[in-house]
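Okay, so here's the structure we're looking at.
Only one protein chain is missing from this complex, and each of the others stays in its spot.
Note that the chains take the letters A, B and C in the order they are written out, and that residue 1 is the start of every chain.
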C-alpha cells in the first residue's frame, strides 16, 4: 500500500539506464508522492539495463518492481506509461522516438541528443506524439533548483529590467589529474562532446531559461589539455581523449545582451561550481550551485547607499516548490531537483499542458552547442545559431 | 518487493508522532536502504497519532503499512522492533521507558526529556534494556550533518589541538513578529522550555560532541521579549507565553575551555542559523547550518602567510556518509541527517554496539539545560552542571 | 606650504606616544587636510616620547615639526592646541587632565583609563574645560569605520526597529602560541586588563554607540589560559601573565535587549575579527572588521521571499565620510578611521560642538568593564553597571 490509492490515478514509470542518473531519478520518483500532493501517483514499474545481475540489484535497491535488459521490452510493457531515459546521449534519439511512438510519455536526460539532426527528429516525434496526447520533456534538472526557478520568476516579473549581461561558468576538477582514467565520457562516439555537452548544455539551457531569450550566435575556443589517459580496458596503456576538456564561448542573446560561458573539468578545487550572474538595467542576480539554497539579488532601484546584493535563502513557503518541504532555513540538496522534475512532469500529464523544458528547448540548446563546435573549428569566428 | 530481502534481516519501525519530525524521520527510514548497504532492512511498520483521520493520511502519504491511535498499541505490535519517538518532550519518558520495557529498540527525538528527573529514569531504563539487548539513541540529528561528523573527526585526530573556545549560536526568527500565534512550543507544560530546550539542546549537544568534553558549569540570562501572543484556540484574545524567547549562556568545558551559547527565535533574517566555531591551539573550525555542506578549517600549523580558513566542501567520498551519495560537489540537504541517523542506528543494532548519542548523552545535555535554568533564576551566577 | 593657509586657522597638534597608535594618528593628522575641506588646518607641531633618539626619528619619519621627551613640556608649548594621547592606559588620566587644565583640547586613546576612578576625574576635568571652551574626545576609532557610522544611521532612522539582540566578538590570535613573549600589554599595572580592556572596550563602546543604549548589567567569565610567558627583559625565564587572555560576558541594554560579548587573543586564525550583529524587530545588521568596507543589512519589512542580508559596499558618496574619498567600490583601510577621527574633532573645535565619543562615553565603557571584572570575581553573578 505504499503508493497512493484512487481517486488519484497511477502512472507507471519505466527507466532506461541505472547509473548515477538512474539513482538520482529513482530518488525523485520514490520521493515525489511523499512530499507533494500529486494529481497522479508514480509507480516504479521497471528499470532497464544490459547487465541483468546489475540491473536486478539496482531494481532491488531502488524499489523498481521489475527489471528488464532490453529497452524495447521495457517500452512494450503495459504497466509503463512514462519512459525515463538516463542513458548516454548517443542512444537518446532511438529510445525516445520509439517510446513516443509506442504511446508513452518521455522524460529524456540532457543533452537531448549528441547531434542537431537527432534532436530534430526527436522534436518531430514529440510533435506527432503530442497530437496523440503524449508529452515529452528533457531533463535539465537545474531549472528545478528552487533558487533558479525563483530567479526566473524575478526576471519574468521585470525585477532586473532589460538584460545586458549573462555570465555562466560550470567548473569541475575531476580531470585535473593527468592520470585520471579514460571513460565513456571522454570518447566522442559515446558522449558526443566533453565538458561542452555535459556541462555546457546545462549552462546554455540556464542562460536561455533565466533570460527567456535564445542565444543567437557564439564565438568559441575549446581545448583538450590532456590528450591521452590511462585506459584500463584497452590493449595500449593510454587511450586517446577525443572530446574537449574545456569550452570557452561568448555570445549574444536575441535582445543584444552579451553572454559569456565556460565549461571545464580542469578547475582545481571547483567541484560542481555552476556560477551564474545576470545583469539588467534594474538589477542583478547571482548564483552558485555549490550553495544551491541561496540566490543573490541586487535591486538597482534602491537608493545607492542601501543597495547591495542580498543573500536570499530560498527556503520560504512562497518560493517555488518550497511549500511542500521543511520550515524556512532547512536546506534542500541536489537530488531534490529530480523530485521537482517528477512533480512537474506528473502535473503536466495530469493537466495536459506542455512541460518545459520541451524537446524543442533541448534542440535549441543542441543548436547552440553545434554553433560552438563550428565556431571552435573555424578559428572562433562568430557563428549564428541555426533556427 | 520494495524492502530488501534476506539474507538481510528486516526490522520493523513504529513511529509515534507524525508532524514535522515525523515527516523527516519517515524520509530517513524510507531512503536509508536505497543509499546505504545495510546490515538490516527497515520496514515502515506503523505510525501512531491520536487523530485517526490525520494519522491514516500520513501513513498513506509516507508509506507506513499501518496506523495506530494509541502508542501503547503501537509498542505492543510484533512487527515493530524499533520505536521512533517524535512527540513533544513531555511524553518522551513515558513512551520510551514503556517501549524499552516491551523489548524494543528506541530512537527518541531531542530533547531527551523536559526534566532531568525524567531523563534520569530514561537512562536507567536504557541501561536495563541494554542488558536484554535493546538499544536506545537520542535524535540529535545534527551530529549526522557530514560537515559536523567530519569536524568531530578533525578534533579527535588532534588537528586543532587543545581547545580554548567554543562559540555556538542557534538563531531563528519566527517569533520576531509580536503577533505570531501561541503554539504548544510556547507553553512550558508541553515544551518544557522555549528556545533553550528546542535550539539550546542542539547546540549544547554539538559543543560536547565536537570537543569530546562536557560542559561543567554555566552562567545564563534568558528572556521572553513578547509575553503574550494571539491564542486562536482560547477564550482570551491573547495567551501568556510561558517559555523563553532567547537564552544566552556562557560556560566552561572540563578542560577549562570557555564556551558561549545563544539560542533565540528573535534574530530577524536568521532562518536556521546554527553557527559554531571552535578555536584550538593548533587550529580552528567554523560552520553554519545555513550552508551545511561546508566546513571551514584553519590549520594554525601552516606558515602564517599561507594560512587561512579553508572552505571544505564536505562532499568527497572520504567524508563521513558521503561514499554512498553523489559525486563531489553535489549538495545534501537537511533531511539527509535523518537518513544517516537511521543508518547508524541500524548498524548499531546489527552489530550490537552502543549507538551515540546515547540516552546518557541526552541526560548530560538535560543537566546542562537545567543548570542554565537554575543560573538564570539565580541572577546568572555560575552554576555547576550536576554529574 | 604644505599646510593650508588662511582664512582657515591652523591648530597645532602635540602627540604623546609614538608606537603603533602614534603612527596611526600621525597618518590621520597628515592626511585629513588632503581629503576633507576643513574648518581648521592641523599642524603636526610636536611629538613626545621618553627616548630622545627614537622620538626624533619618529618625528622625522612622520613629519612632526618638533620632538619632546617630557609630556609636560609638550603641553606647555604655545604651538600646541590639541594634545593627542597615545600612551598606555595607566598614564591617560594624568596627561589628559593636565592638558585640559593647560587649556588644550584633548584626544585620548581608548580605553579612557585603567580604572573608573581615573575616568571619573577625567570626565570632571573635561566638564570644567568645556566651560573654558576646550573639548575632549576619546579615540574609539571604530565608530569612524564608514560602515559602522552608517550602521548607526540606519539604527537611528529606525530601520531595524526595537532592538532584541546585540552580539559582538573581537577575536585575535597573537597569544595562541604559549611562547609568545610577555609585553606590557600582559601586565596588569600597565595595561589595566588584557583582552577585556584592549578589545572589550571597543566592543562595549560599539554596542552602546550602535544601539544608542547603555549596557545596564553584565555577567562575566574571564580566563588566562597561559599563565606564564617568556620574559626577555627579566631574570627569570618566564614571567607571570597578570591579565586575562579572554573575557566572555553577557548583559542587558537599557531597553531590555540581550547582549553577548567576547574578547579574546586566543582564537587561532582570527587576526582582527571584530564581528557584530544587531537584531531588531524590523531588521538586522551584521559587520566584520576583517571586511571593513561592507555592511550586511536585512530589512525585515520586505516580503519574506525577497528578503535577505544584503551586502552593502559602504563606498558610495552618500555614505558617511565617503564623499571626500574615491569613486564607489574603491576600498578604504584601517588607518582611515584616524583620518575621520581627526576630521570630526577639528569640526567640533571649529563649530564649538561637543565631540563624540566624549569622556563621559569613555567613562560609561569603563563602568561596564568594571562591572565585568566584578562579575568575573563574583562567580559571574549579574552585576549592574554603576551610573
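Here is the rule we go by: contacts are C-beta pairs under 8 Å (C-beta built on N, C-alpha and C of every residue); 3 or more make two chains touch, one makes a residue touch a chain.
Treat the numbers as computed from the prediction; the structure is a model and nothing was measured.
Undergrad: Taking the full complex into account, find the residue in A:249, A:287, A:321 or A:359 that is in contact with the omitted chain.
TA: Reading the full complex, the residue touching the unseen chain is A:249.
Undergrad: Which candidate, A:187, A:284 or A:315, sits in contact with the chain we can't see?
TA: From the options A:187, A:284 or A:315, the contact with the absent chain belongs to A:284.
Undergrad: Please identify which residue in B:29, B:64 or B:150 touches the non-displayed chain.
TA: Touching the chain that is not displayed is residue B:150.
Undergrad: Name every residue on chain C in touch with the hidden partner chain.
TA: Within chain C, the residues touching the omitted chain are 1-2, 4-5, 20, 23-24, 26-27, 30-31, 33-34, 60-63, 65, 172, 174, 270-273, 289-293, 313, 315, 326-336.
Undergrad: In terms of residues, what is the contact footprint of the unshown chain on chain A?
TA: Against the missing chain, chain A presents residues 160, 164-165, 167, 169, 171, 173, 176, 178, 219-221, 223, 225, 246, 248-252, 256, 258, 260, 262, 264, 266-270, 277, 279-284, 298, 300, 307-309, 375, 379-382.
Undergrad: If the hidden chain were put back, which residues of chain B would touch it?
TA: On the side of chain B, residues 150, 154, 297-298, 303-313, 316, 318-319, 328 touch the unshown chain.
One rule holds in what follows: only the chains that are shown with their structure count from here on.
Undergrad: Relative to the centroid of every protein C-alpha atom displayed, which chain's own C-alpha centroid is closest?
TA: Central chain is B.
Undergrad: Chain A to chain C: how many Å between their CA centres?
TA: 54
Undergrad: Round to the nearest whole Å and give the separation of the Cα centres of chain A and chain B.
TA: 35
Undergrad: I need the residues of chain A touching at least two other chains; which ones are they?
TA: Chain A, residues with two or more chain partners: 313, 328.
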